[in-house]
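Partial complex: the chains shown occupy the same locations as in the complete assembly.
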Amino acid sequence: MDVERIGTDLQDTLVELTDLSLQAKQLHWNVTGRHFLPLHEQLDGLTDEVRAAADAVAERAVALGYAPDGRVGTVAKESPLADVVGGRVADTEVVAHVVAVLGTVVERMRRRIDTLDELDPVTQDLLIGIVAGLEKQRWMFDAQQA
Amino acid sequence: MDVERIGTDLQDTLVELTDLSLQAKQLHWNVTGRHFLPLHEQLDGLTDEVRAAADAVAERAVALGYAPDGRVGTVAKESPLADVVGGRVADTEVVAHVVAVLGTVVERMRRRIDTLDELDPVTQDLLIGIVAGLEKQRWMFDAQQA
Amino acid sequence: MDVERIGTDLQDTLVELTDLSLQAKQLHWNVTGRHFLPLHEQLDGLTDEVRAAADAVAERAVALGYAPDGRVGTVAKESPLADVVGGRVADTEVVAHVVAVLGTVVERMRRRIDTLDELDPVTQDLLIGIVAGLEKQRWMFDAQQA
């Protein structure tokens, strides 16, 4: 098994999911506007789901013999996600931002799923399950913009 | 109420607890050695406790009108905690590191508790509760070094 | 006991509730707009309540010796409910439609409750309980239009 290549895919995913979970919490605290209540709650659910996914991804890496790196410095330096704005954020802006960053993560993970078909079906299956959840989350935020 | 001063105390605490939770997860994944099983589990419990504390601290800030900042860039730049080493880490080293960073956080939060006596007893009470838990955690790691 | 007349009342109710539960699910999936989150969840609760009611109604019929018919062809042919529109539906439109179809069902069931006073107090009591729930649901959707 090509541990290095699989491990790199998992490491990149870990970085994205860690940043995503921190962004979701940041918005959970700072969202404002008439839609505060359901958004505040939904962002908490998103955080829980993304944290569980990050944990599964990191444990998959170490199970394959690749040491995952979820340290704050690594994530800050390597995350490809658009920055979330500081301070209080209006509800409509929150929705737009979450849809955008979920789009980034999903697109990148889908490319890895393609590659992993050859490399490791077990890791591939893990990422497929995570993407299924993230695409559902993206819909539930995006539907608010329709 | 001096929201700016209380908010700054909460913001600094948020940064430390966020870094601490990421470090605990990092070690949860990468710890090795004969004591792997109980340490792996204990570090998960530490992560859960610290995440809950960070959430309470951030929500206290926003309840006072201060926008908390738990973004990865902010935490990476401002955390005063000693860096956790990358890659696999031996169990004895894990214990020593956790005791050290818990010591850092506890010492800094205790100073804030003193200051808050004048500023806001509600925020002070929150930090007292968190420190009680962290000092118990510190003992449970430190006892392994005796 | 006039099983034929009571059974017919239950059968008509079964048709309406089955269609109602399918409409609620249809809207649960296709609702859009700023109020997506709470509506999506509320429609799920409505589906659960209506499904449980339909099951109780059908089991009441069979307990009296009348074979209930909840097959898709029967429901499609005999349901008196206004059709729900296909495709994505805006949240305000969803609310208006649900209030309307709940109104239809409640009105028809209330007429049966009157008739059943003579025919069978046990069946009457079942329908009374269901109408109580549906009228509460109608209020919770209608209040959003005020």
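In order of appearance the chains are A, B and C, and numbering begins at 1 in each one.
We adopt the following convention: a contact is a pair of C-beta atoms (placed from the backbone, for glycine too) under 8 Å apart; a residue touches a chain by one contact, two chains touch by 3 or more.
Source: prediction; values computed, not measured.
Enquirer: 3 identical chains shown; how many in the complete assembly?
Expert: Full complex, one repeated sequence, 12 copies overall.
Just so we're on the same page, only the chains that are shown with their structure count from here on.
Enquirer: Quick one: compare the interface residues of chain A with those of chain B and tell me same or different, with half as the dividing line.
Expert: Copies use mostly the same positions to touch.
Enquirer: Can you compute the centre-to-centre distance for chain A and chain C, using the mean CA position of each chain? Integer Å is fine.
Expert: The mean C-alpha positions of chain A and chain C differ by 40 Å.
Enquirer: Any idea how many Å lie between the Cα centroids of chain B and chain C?
Expert: Between these chains, centre-to-centre, one finds 52 Å.
Enquirer: Multi-chain contacts only, two chains or more: what residues does chain C have there?
Expert: none
Enquirer: Taking the touch rule as given, give the residues of chain C at its contact with chain A in the complex, in rising order.
Expert: By the definition above, chain C touches chain A via 31-38, 40, 88, 90.
Enquirer: Give the list of chain B residues in touch with chain A in this complex.
Expert: Those in contact with chain A are residues 18-19, 22-23, 25-26, 29-30, 55, 58-59, 61-62, 67-77, 79, 83-84, 86-88.
Enquirer: Can you name the residues of chain A that touch chain C in the complex?
Expert: 35, 38-39, 41-42, 140, 143-144, 146
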